[in-house]
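One protein chain is absent from this view; the other protein chains keep their places.
Chains here go by letter, A, B and C, matching the order in which they are written, and residues are numbered from 1 within each.
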Amino acid sequence: MLFAELEMPLLPPTASEFANDYDWLFWYITAVITVAGLGVYAALAWFSWKYMKRPGAKPIRLLGSHKLELIWSVIPLLFFLSFYAWGIPIFNATTKVPEGAPEIFVVGKQWMWKIQHPNGVREINELHLPVNKAVKITGGSEDVIHDFGVPAFRSKFDVVPGRWISTWYQPNKVGEYHIFCDQYCGQGHSQMVGKVYVMEQADYDQWLDGVKKTGSDNRIADGSPAWQGRQLFLKLQCITCHNNVYDADRTNSNTSNRAPNLEGLYMSKVPMSGGSYITADENYIRESIRNPEAKVHDGWKPIMPAFPQGQVSEFELYNLVAYIKSLQPGDLPRRTDQFPAPVGAPVKATEGGNSK
Amino acid sequence: MAATNSTHDGAAPIVAHHFNNILQQQSSVRFGMWLFLATEVLFFGGVFCAYTVYRRWFPLDFEAASTALNPMIAGINSFLLLTSSFTATLAIRAAYTGNQGRLKAMLAATIVLGVAFLGFKSFEYYQDFEEGLVPSAQVANPDPLHHHARGMDSQFAHNLQHVLEHKKYYKDGAHLEDVNLDRCRLFFVFYYGMTGLHVIHMIVGIGLFIWQYILASRGFFVPKERFVYVEVLALYWHFVELVWIFLLPLLYMTGHHSFSDL
Amino acid sequence: MHAEQKPIVFEHEHAPPNSVGVTTLIFVIMLGLTCMALLVGFSDLGPMKIYANLGVACVQALVVSMFSMELKNQDKLTWLTAAASIFWTAILFLFTMTDYITRGYAAH
Partner (left out) sequence: MSATATLELDYTPQCVPPISNEPDPTAENYLNHSHTWLSWLLTVDHKRIGIMYLVAVTTFFVFGGLAAMLVRINLLTPTGAILELDQYNKAFTAHGTIMLFLFLIPVVPGVLGNFFVPIMIGAKDMAFPKLNLASFYVYAFGAVFFIVALLTGGLDTGWTFYPPYSSKYSHTNVLLAGTGVFILGFSSILTGLNIIATVHKMRCPGMSWGRMPLFVWAMYATSVIQVLATPVLAITVTMLAVERIFGVGIFDPTLQGDPILFQHMFWYYSHPAVYIMLLPGMGVINEVLTCFSRKNIFGYAAVAWSTIGIAVVGYLVWGHHMFLSGQGVYLGMLFSILTMLVAVPSAIKVFNWTATLYGGTLTFQAPMLYALGFIALFTIGGLTGIYLGVMGTDIHLHDTYFVIAHFHFTMVGGMMFGWQAGLHFWWPKMTGKMYSDFWSRLAAVTTLVGFSLTFLPQFVLGFSGMPRRYPYYPPEFQMFNILSTAGASIQGIGYLMPVFYLTASLFFGKNAGPNPWRATGLEWQTASPPPMHNFDELPHVTCGPYEYALPSSFQLVEASHNPDHPGGDHPHLVTAGDPHGRH
């Protein structure tokens, strides 16, 4: 009964290159401290036996030895520093995402994981990955702090509301692995778990075909975050301000009358009102949509409305950012382009726009 | 043992049973107060640290919100507190030289000045409430497409805007539009929180001064050795002043003020 | 009593509290500094204002702690206490602010 399933492996599975690197460090530390610990134990045991009170025994008056003390503070320190020195590259490896790794977006929400693939496929509490391909994982939260942990990849990072944090993995072993939420997040914390399925490329493609049936047509780009972001960009009427209608008053030709043209924005240096510059990375663009007043592009009035969570979910936000990131000069739809009428958007939404 | 161990009125001994002499007792009492003030530094340090984080993140918003405060009252209060510190120090001297009349007068003056500070402070709070500068939790505007999403239609925002217009905030070339409501709200949280903590410390201090005044009337300080109790209370009072010295620039003077507003 | 067995010495008198004259002098100085604080507070120095403000405040704080609180007359222990409180507050500020300043950078 109870013990029927008690098949407990002593060690967690390793399913990525990083997990192996990690384990080397882990076992190195283990080896050193085992030796050190056993040394202490042996000395304790030996002294306890040897100097146990015996008739006629007299203790010696020994006050200490600076030399010994120096030895046993410097040697441990050197070992500790070696752990540290090895630990830094291991940690930094998790922040150094390989070029071109496709990005998977993970949203934590009490109490589930919502996951979106680069092609727009979404899953809940499951993550399918092809083997031997590096993927970037970016996480955001809709409520409290969570933590997306996959022990088999020795990977873990907090998913904090209000910002995005990224890491990456390259699975190297086909199999099924746990996803745990590792940051306490309330009642269902222990049920905020899932599975990573690492598959052979062929199986993965097959799986993808299976879930993609719902897509509108067969183009791979369809349903990609950027594609969905474009829809949103039109639907949410961003285009009414961020467009290519040039303003005669403005000397800068590459801009509309109301708001900065967003083409080529990603990773460019943006002047802030106040005089500083900021690099327009994902978190900047994200913040510009959630809280436009946070950092205001110099020379523009901060008239852009904020889009809080009720308006634009964390996923939609991600997709908008993906779209903006993809914009190269000339990519913005023209303001006069046909665009779908915003679903349920109040008429006043275009207030001050072309209806005027 | 050392020191006289009898009091004027024959009540409790000057040197408590567990001390060997008066100097040990005095220096323990003094040290105890300094240690307590060290904890107070850390206590205020915590909230100052949080303030600094956000001040650095949102300088414009904090400046705008601060502009809405009343620097006049703060200035008057600075002088009141400064003077009360002065009288508190004189009280130590009076106790040390055994001048009971002067001691009582100085304690009373400190109390009066402290209460006056609180009076102005309450008036200021009252004004703030009247102007509606109370950070409220409600985001009045859930629909950003419809309205301006920075929630400028919320009561707090209206009030803030109103006050700032009144203060001719715009004339400095600043725009209320540059300002984020949530951050102004954050400023006001710190404003009420920090001044509130300071006020609580003032009230405690005034209570202790009143107590010492009563003790003084009963002749407790006739043995001059007991001046040290006045001294440590004055130490505490100086610390309260120290806190105010930093609240003034961080909360009130951070905004845009000019003499012509007065 | 043996020379090397000195107990903690409580024989020396502590310096007497500030005289009326000194106290008044401190008061006048502080009045001046407060006027200066207000002057700075009411002028337009742009982004430098906060530093000017805090600069004046620090001078005031120095006067209060050194002279009003008579830190200058206290023993080493009191200095240590005061220094410890400043030092530990500085730790809190330093490390916390380091986070906010460097958070944007990823290590490579």
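To be clear about the criterion, a contact is a pair of C-beta atoms (placed from the backbone, for glycine too) under 8 Å apart; a residue touches a chain by one contact, two chains touch by 3 or more.
Note that this is a predicted model, so its numbers are computed, not measured.
**Q** Name every shown chain in contact with the chain that has been left out of the document.
**A** Looking at the complete complex, the unshown chain comes into contact with A, B, C.
**Q** Among the options A:Val121, A:Val135 or A:Cys181, which residue touches the chain absent from this view?
**A** Result: among the candidates, A:Cys181 touches the missing chain.
**Q** For review purposes, identify every residue of chain C that touches the missing chain, sorted by number.
**A** On the chain C side, contact with the omitted chain comes from 1-2, 4-8, 77, 84-85, 88, 91-92, 95-96, 98-107.
**Q** Using the document's contact rule, name the residues of chain A that touch the chain not shown here.
**A** 2-3, 5-12, 22, 25-26, 29, 33, 36-37, 40-41, 43-44, 47-48, 51-54, 57-66, 68-69, 72-73, 76-77, 80-81, 83-84, 86-92, 94-95, 110, 143-145, 147, 149, 151-152, 154-158, 160-163, 165, 178, 180-191, 193, 291, 308-309
**Q** Of the residues in chain B, which ones touch the absent chain?
**A** So the residues of chain B touching the missing chain come out as 16-18, 20, 24, 27-28, 31-32, 35-36, 38-40, 42-47, 49-50, 53-54, 58, 135-138, 180, 182-183, 185-186, 189, 193.
The rule is short, and it goes like this: only the chains that are shown with their structure count from here on.
**Q** Which residues does chain B have that touch at least 2 chains other than itself?
**A** Chain B, residues with two or more chain partners: 59.
**Q** Touching at least two other chains at once: which residues of chain A meet that condition?
**A** none
**Q** Going by the contact rule set out above, which residues of chain A touch chain B in the complex?
**A** 236-237, 273-274, 291, 293-294, 296, 301-303, 305-308, 310-311, 345-346, 348-349
**Q** Inside the complex, what are the residues of chain C that reach chain B?
**A** Listed in rising order, the residues of chain C that touch chain B are 8, 10-14, 16-20, 23-24, 26-27, 30-31, 34, 37-38, 40-44, 47, 49-50, 53-54, 56-57, 60-61, 64-65, 68-69, 74-75, 77-78, 81-82, 84-86, 88-89, 92-93, 96-97, 100.
**Q** So in the complex, the part of chain B that touches chain C is made up of which residues?
**A** 2, 20-21, 23-24, 26-27, 30-31, 34-35, 37-39, 41-42, 45-46, 48-49, 52-53, 55-57, 59, 71, 75, 78-79, 82-83, 85-86, 89-90, 92-93, 96, 172, 227, 231, 235, 238-239, 241-242, 245-246, 248-250, 252-254, 256-259
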